[in-house]
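Only one protein chain is missing; all other protein chains are in place.
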Amino acid sequence: MRRFLARRLAHGAAVIFIAASLSFLLVHLAPGDPFSTTLDSVSINPSVKAAWRAAYGLDRPLLEQYFRFLGQLARGNLGPSLLQPGPASTALADAVPNTLLLMGTALVLSFVIGIGVGSWQAARAGSRGDRAAGNVSLVVASLPEFWLAAVLLLVFAYRFRVFPAAGVVDLVMHDSLSPAGRLLDRLRHLALPALTLSLLGSASIARYQRAALLDVLPQDFIRTARAKGVTDRLVLWRHALRNALVPTIVLLGLSLPTLLGGAVFVEQVFSWPGLGRLAAAAFHARDYQVVIGATIMGAVLVVVGGILADLLHAAVDPRVRAQ
Amino acid sequence: MREWIGPRISVLLASTLACTLAAAACSAGEKQPVDAEAVGGSIVIAAQNEPRTLLPPLITQIDEKIIADQIFEPLAVLGDEGHLDHDYRPGLADSWSWESDSTAIVFHLNTKARWQDGKPVRASDVRFTFGLYTDSIVGFKDRSSLARIDSVTARDSVTAVFWFKNRYAEQFYDAATRLLIVPEHLLAREPRATLLTSAFGRKPVGSGRFRLGKWTPNASIELVADTANYHGRPNLDRVVFAVTTDPTALPTRITTGEIDLAEVSSPVMFRTLKEQPDLRARMNPSYDYSFLLFNARKPRQRQQPNALFADIGLRRAVSMGLDRAKLVRSQFDSLAVVSTGPMTRAQPLADSTIATIGYDSAGAARLLDSLGWTLPAGKTVRERRGQPLKFAVLVPTISSNRMTLIVAIQESLRKLGMEVVVDAVGGNTFVARLGARDFDVVFDGRHVEPSVAGLRAYWSVASARDANGLNFGNYENPRFDAHLDSALAARDLASARPHAKQAFETIVADVPAVWIYETRTATLMHKRIKPVHIVSTAWWAGIADWSIPAAERLPRDRVGLRVASR
Partner (left out) sequence: MASSAPDRGGAFDRAGGASPWRSALATLARDRSAMAGLAILAALAVIALAAPYVAPYDPRAQPDIVTLKYLPPTLAHPFGTDQLSRDVLSRIIFGSRVSLSVAFLGVAVAVTVGTGYGAIAGYLGGKLDGFMMRVVDALLSIPRVLLLIAVATLWNGLELAGLVLLLGLTGWFGVSRLVRTLVLSAREDEFVTAARALGATHTRILIHHILPQVVSPVLVAATLAIGNVIVMEAGLTFLGMGVRPPNASWGSIVYDGRDVAAAWWISISGGAALVITVLAVNLLADGLREALNARQLPAR
C-alpha cells in the first residue's frame, strides 16, 4: 500500500512538473514578453516597468529563467498579478477553496444521482422506465454546460425564486445569522451551481453504472446468493453494487479534468468566485501570471483528486491492494 | 393603513432633507443632527468589475471611484446643480477664501477633522496628497488636469494654500474636488513605484463617513458606517458592493432583490428592469461619449501621414455614410443621443448648435467617386489605383455597446463599398495599442468632466507630439489650441463661452473623428432608498446622507452595526 502511494505521488509530481514546464514554454513561445501587455499601459512610468522586468529576470537566458521559474513555483510564487494587484498566488489562494467546495459537492452529487439512477435502471432493464431514463440521460449528457447553467439560472433564480442568483453567501445578512442560519445560507447558494455542474457528470455515470450492473448481475456469485434464498433487493444492493461500484469509482478520477472544465462555465454564470471565474477574468485583463497560475493549479487539483480517487479505489477493491 | 404611512414618510423625508440642507448651508463644522428614525439600513450596489486598488491617485475604474468617494473626502464637494464656478458644499475644508489677486485659494480645514484611525487631519496631509497626485512615478491618470496648480503649502496645521500659475475659470474646481485627501502618516514611507501593490490600496484609511469593512475578493466589498466620524455618522449602516461581472447575472440579481442599486447602460436591461414595481429609475446626465477616431499618421509612428485617413475627404465620406441617429436609437433607445463633438451636453461650455456632418449616403458615394475611390465592375469594395478601400477598426471587447455597434457600422459602410475589419481586443491590449497609436481607426470612448480643460490633454498639438500623450489620433491644429487656451484663460464661464464655441467649431470642421454617441446611464434603485445630493457628475456623492425609512425596511436593513464590524 505504501509503495502504491509512493508511486502515485511520484507520478503526480511528474505530472505537475510537466504542466508547469508546458506553461513556461507557452508563455515564452507567445509573442511579446510576459509583461508586455500588463505593463505597457499608458500611465505606468517606464522606470517602474524596467524595474519589474529586471526583478523577474526577463533579460536572462531562457534556461536560467526556466530554473528560476521552477524554483519560484516550488515556493508558491507565481509572479505579480495586475488584475488584483499583489502576488498572483494570493488571488489564486482566495479562489481555490471556492472551486474545491463547488467541485467536491458536484462530484458527490453526480455520483449519488448517477449511481442511483443507473441502479434503478438496471433493476428494471428493458422496461419503459429504463428506456425513458436512458433517453433523458442522453439528452442531459449532450447539453452544453454554459447553456444549461444559464437556463437553470433563469428558471430557478429568476422565474421561480427558489435559489439565490449568485455568490457564495448573502452579502449583508450572513455574518449576523446563527451558525445554523449561516450553514443554510451557504447551502442555498451552493445548491444551484453544484447541481448544474453535477448534472452532466451524473448522466454519464448513470450509463456507466447501468452497464456495469448489467454485467455483474448474471454472474455466478449473484446466482449463488439468489439460490441461498437472499431476497432480490438485498442481492442487488450488497453484492452487485459492491462489484459494479469499482469501475464507477475509477471514473471518479477520470472525470476530474472535465468537471473542472465545466466549473469554469458554471462559476461564470453564477458569479461563483472560484478558479474558473478568475481565469476567465484574467483572460480579459490579459493577466498572464494568473492565467498560468490557474492552469498549473488546475493540474494540481486534478492530480491530488486522482490520487485520492486511487486510494478510494484501493480501499474498495482488494485486487488493487494486492498489486 | 396607507394613509397612516404616507404622511409619516413624507414628514420623515422632509425632516431628513431639511436637516441635511441646513447643515450644508451653514458652513460651521458642527455635527449633523442625527435623526434616530433615519439611522440604519444596508444597501447593496452592483460593481461591474473587481476593484484593483482604492488608493485615490491610482484609481482607473468607475467602481473604484464610487467606493473611494465614500472612504475619502475632497476639500469641497460640487453642489447638486453642477455649477463649476460657484456652487460647493464643505468637505474636509469648512471655509475658504481667495488671495493674491485670485492666484491663491486658502482652505481652512475643519478643526475637528479626523482620519478613521483617530489621528487628526492636517494641512500637511493636503500638501502630501498633492505631491502624490502630481508625481510622475505614481502615474495619476489625469495628472495634466492639475498642471495649472503651481504648488500647495501648509500655512499652519489647519490651513492649506493652493498657488496657481494664473487665473482661470475652474481654479476652485481643480483645487477643491480633484484631490481625495490621503493620510501622510500612513503613506509617506511607502515606495512610490510600487504603490499599486501596497497594502493601503486594499485596506484604505480615509476621513470619509464610511470605513472599509470586509473585502471578499471577487465577491463583495463592504463599507460600514464610521460612527465616530467628525461629520456625524451616515444614516446607513453599511453599503455593500457586489461584484457582478456576468451580464446575465445582473438583471437576475436586481430582480430577486439581492442588489438594490445598479448603474445600467444597456437599454434592453433598462427597459425590462424599469417595469419592476420595486425599482425607481433615475437618468444621469451624460459625461461619456464614444467616437470613431481616425489616425492622421501611419500606425505606431509619427513621421508619415496615414495612407487612408490623412485625407479629410475620406474622413468626411465615412461620416456622411453613417446614419448616426438610427444607430444610436437602435442600440440605446432613450439612453443615448448622437454626439456632436468632443463634448457632452452636460458640460456647461458644450455647444450642441455647432454645424455637424449629416447623414447623406448618396453624397458620400459621390464624394468617394470624386476622390478616386471607384467601384470596379462586379466587385463590392471600392478601389483606387489597385488599392482596396479596406481598413480595420480597433474595438475593446469590454464595451458591449461598441462591439454591437461596430457590426452595424461595418454593414453600413459595406453598402458604401468600404470593407471594414473589426479588430476586437481585450482591455489591456486595447489600452496598449491606443497608447502606441497602433491603429488606423479606433472606436474609443471618453469620460469627460464638467470642465473642458481635459480637451487639451486629448487634442492639443503638444499632446500629439508627446509619445506618452493622450492625443492618440495625432490631431494637430494650432488654431484649435489657441481658441481652447483663450477659453481656459477666461475669468468666468460667460466670457469663456465664445472662445469655447470657436474651439469646438474648429475641431468639428476638421473631422478628426466621427462622433457617434453620448451615452447616459440610468441608475436603478430600490424604491425604499431615499437618495439626496445626487450631484450631476456623481450620483453617488451623497450616499452618506441617504436613508431608508424605518417603515420600509427589509430584513437586511435591520442587521445592526455591531455584528458587521467583525
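Chains here go by letter, A and B, matching the order in which they are written, and residues are numbered from 1 within each.
To be clear about the criterion, contacts are C-beta pairs under 8 Å (C-beta built on N, C-alpha and C of every residue); 3 or more make two chains touch, one makes a residue touch a chain.
Predicted model only: the values in this text are computed from it and were never measured.
Asks: Taking the full complex into account, find the residue in A:A50, A:V151, A:L187 or A:A315 that is in contact with the omitted chain.
Replies: Among A:A50, A:V151, A:L187 or A:A315, only A:V151 touches the chain that is not shown.
Asks: Quick one: which of A:G79, A:G167, A:P193 or A:G276 touches the chain that's been left out?
Replies: That would be A:G276, which touches the missing chain.
Asks: Can you tell me which of B:S95, B:S124, B:T216 or B:T272 touches the chain that was removed from the display?
Replies: Touching the chain that is not displayed is residue B:T272.
Asks: Touching residues of chain A against the unshown chain: what are they?
Replies: Counting over the whole complex, chain A touches the hidden chain at residues 11, 14-19, 22-23, 26-27, 29-31, 37, 138-139, 141-147, 150-151, 154, 158, 204, 207-208, 211, 254, 257-258, 260-261, 264-265, 268, 275-276, 279-280, 282-284, 286-288, 291-292, 294-295, 298-299, 302-303, 306.
Asks: List every residue of chain B that touches the chain not included in the displayed model.
Replies: For chain B, the residues touching the absent chain are 247-248, 250-252, 266, 268-269, 271-272, 326-327, 329-331, 397, 400, 403-404, 406-408, 410-411, 422-426, 429.
Here, only the chains that are shown with their structure count from here on.
Asks: For chain A versus chain B, what separation do you get between their C-alpha means, in angstrom?
Replies: 40
Asks: Help me check something: in the complex, which residues belonging to chain B touch chain A?
Replies: On the chain B side, the touching residues are 42, 44, 50, 52-53, 60, 136-137, 139-141, 193-194, 196-197, 201-202, 216-220, 222, 238, 240, 242-246, 248-249, 251-253, 255-256, 258, 397-398, 426-429, 431-432, 434-436, 468, 470, 555-556, 559-560, 563-564, 566.
Asks: Across the complex, what residues on chain A touch chain B?
Replies: Spelled out, the residues of chain A in touch with chain B are 36-38, 40-45, 47-48, 51, 80, 82-86, 91, 94-95, 150, 153-154, 157-158, 161, 164-168, 170-173, 175-176, 268-271, 273, 277-278, 281, 283-287.
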